[in-house]
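A protein chain is absent from this complex, but the other protein chains hold their places.
A and B are the chain letters, set down in written order, and residue numbers restart from 1 in every chain.
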Amino acid sequence: MAGADTSQFLQFLFSGLTAGSIYALIAVSLVIVYKVSLLICFAQGEFFVIGALTMVTLVSKGVPMPLAFPIAVVVTAALGAVAERVLIRPLRNSGVGTLIVMTVAISLTLRGSAMLIWGKESHVLPPFSSSHPIGILGATLQAQVLWIVGITCVVLAAIWLFFEKTALGIAVRACAENPLGASLMGISTGKATLFSWAWGSAIGALAGCAVSPLLFMQYTSGVMPMVKGFIAMSIGGLASIAGAVVAGYLLGIAEAYAIGLVSSQFSDSLVFTILILVLLLRPNGLFGGAKRRDV
Amino acid sequence: MSRIKPLWWVLIIACVALFPMTLGGMSPYRCGILVLAGIYVILAVSLDLLMGYTGQISVGHAAFFAIGAYVSGILTTSHGAAPLPAMIAGMVLAAAVAWIVGRPLLKLKEYYLAMATLALNVVVVTLIVGLQRLTGGASGLKDIPSFSLLGIGFDNQVRYYYVVWSAVALVVLISLTVVRSPFGRTLLAIHSDETAARTFGIDCARYKVRVYVLSAVFASLAGSLFAHYMNFLAPDDFGVDTSINILVMLFLGGIGTVFGPVLGALFMKILHEVTYGFQDYEMFINGAVLILVLLFMPKGLYGVVSAIGRRLSARRSP
Partner (left out) sequence: MTGEKGNILEAPGIEGEASPSDAPVLQVADVTKDFEGVRALDGVGLTVRKGQIKALIGPNGAGKTTLLNVINGLLKPDKGRVLFKDHDLVTMRADKIGLLGLSRTFQLIRLFSVNNATILDNVMIGAHKKLQPTITGSLLFRGRMKRIEKTVRDKAYEALRLVGLEDAASNQPGALSFGNQRLVELARSLMAEPELLLLDEPASGLNDSEVEGLMGLLAAIQKRGITILLVEHNMKLVMSVSDDVVVINFGRRLAEGTPSQVSNDPQVIQAYLGADRIASWVRP
């Protein structure tokens, strides 16, 4: 009996790691964009999907995977940057409400484009390495999960290195913490915002590409991950990358156990209950983030 | 807030009343398009009260559309209720949900509010799918009777057109009255600056909830009308995509004007019908339209129309 429990326990853990990595990465990308531009991009889920589907297309056209992966990420990053420059930047003096609606519009347009380009079917990639699952204590672990977690770690390390150790990263952080001071020192807030959007969509695309061998991706696959990424971001503390990561994994693992032990409907209810709790308990004031100080 | 001169009103009412006999040529198909358009007009106007006037963002308004539709559908099929009482029951339930959920929900700001309204929409749809025995679940609710009132059936598209557009007239009239009244001015204060509004004794939470309830009631009315028109309901019609479509109609028409959403809903619905073969493009077009409106035409179609109207009357009186 003990053996069976352990293997079940591990099995759920492994699926939780997959979902958790997605939520963690999406949450981190939301945090990065939020820290610098005080915006939450509703279209983040679409960058996740477009990154994955772009890689699928490249691979199906014969591009080798190690090449398709970075190309897909770069293409999506460029998409994010263009979206920021062309669609968000002109509205920077409008109210938050307008900006929220614009990100919703971007999300809608990207989803609609994805449907036109890739149709309504699901697409899947072959795994990065072998498709033989690894057996661990009675549970099976797809090798891809190791890739996903590995890529997540690399991304997080890169983010840490960038923001802590490079001059550009520190400049961007300065912009986030003190826009006026930063601009006085010659750091352009506009460039920082552009950069954060590119980073954000790149990370979303990374998550999408890493996960697509395990999930069937279609044009609507980005909506729920975005919502769950938002939940993780809110639990972790809106402007905290570390918090987003921890919350993302916790959410993913909790969800996996809920699906495994009860049902997927229970899991959905659980996630939405968590969302409602987060919305009720998070003090609003923190969100004022606001370009204006109150009163 | 610009007022439409009485002469224009007469013209508009005449057009609406005479449509089936002229352009519609008693054609059920054309009347049908306008029936659907009318239903979406009600939805868009109801969202305008909440977003345009009170400044509360909602990407889940279809939740109340669903409540009205399913209450009407369920009561008139399995329980043999007459359509009008069922419709009223739907409005009561929608009002109750809005009242209960409204207070905590409307305390949230901006992104959190958007997420919460989205969550509400998803929860309602999940409930509809889950309560299969009651609602038919994912396969839908069938055989909903057509609308009838005091024994008079409205199963004919042309007749139903008059029912729906009478409802539209009622909704527009009530909305205009409310926004032009002191209540409307209070909403303006809340929308602009809640802190200052509070200083003048305005209980922002209470007013926001009241508008939320009113907009929920109107959305529910639209839902009931929809149920009796389609005679069939599927959960897919009530998801976040629908909520976002209503949002697009609202912005396209001109947010914060009551007339704007009328134009926006009409335009989008007719466009949808005209481009029937291009259904796949609908999502992309909706998104693109919204982007273009936000960037280049923030006052929407109504803004353009009034600007033209102003230029014309300026020319007339030099």
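Going forward, contacts are C-beta pairs under 8 Å (C-beta built on N, C-alpha and C of every residue); 3 or more make two chains touch, one makes a residue touch a chain.
As the structure is a computational prediction, the values presented were derived from the model and not from experiment.
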item	value
Full-complex contact with the absent chain, from B:Ile12, B:Ile202, B:Ala234 or B:Ile270	B:Ile202
Per the touch definition above, residue among B:Gly55, B:Pro83, B:Gly223 or B:Gly253 touching the missing chain	B:Gly55
Touching the absent chain when the full complex is considered, from B:Ser58, B:Thr135, B:Gln157 or B:Thr186	B:Thr186
Interface with the undisplayed chain - residues on subunit B	1, 52-53, 55, 174, 177-178, 181-186, 188-189, 191-193, 195-204, 210, 214, 256
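The rule is short, and it goes like this: only the chains that are shown with their structure count from here on.
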item	value
Geometric centre distance via CA averages, subunit B-subunit A, whole Å	33
Subunit B partner contacts - residues on subunit A that touch it in the complex	40, 42, 87, 90-91, 96-98, 100-102, 104-113, 115-116, 223, 227, 230, 234, 265, 268-269, 272, 275-276, 279-280, 282, 284, 287-288, 294-295
Of all residues in subunit B, those that touch subunit A in their complex	51, 55, 57, 59, 104, 107-112, 114-116, 118-119, 122-123, 126, 130, 195, 240, 244, 247-248, 251, 280-288, 290-291, 294-295, 298
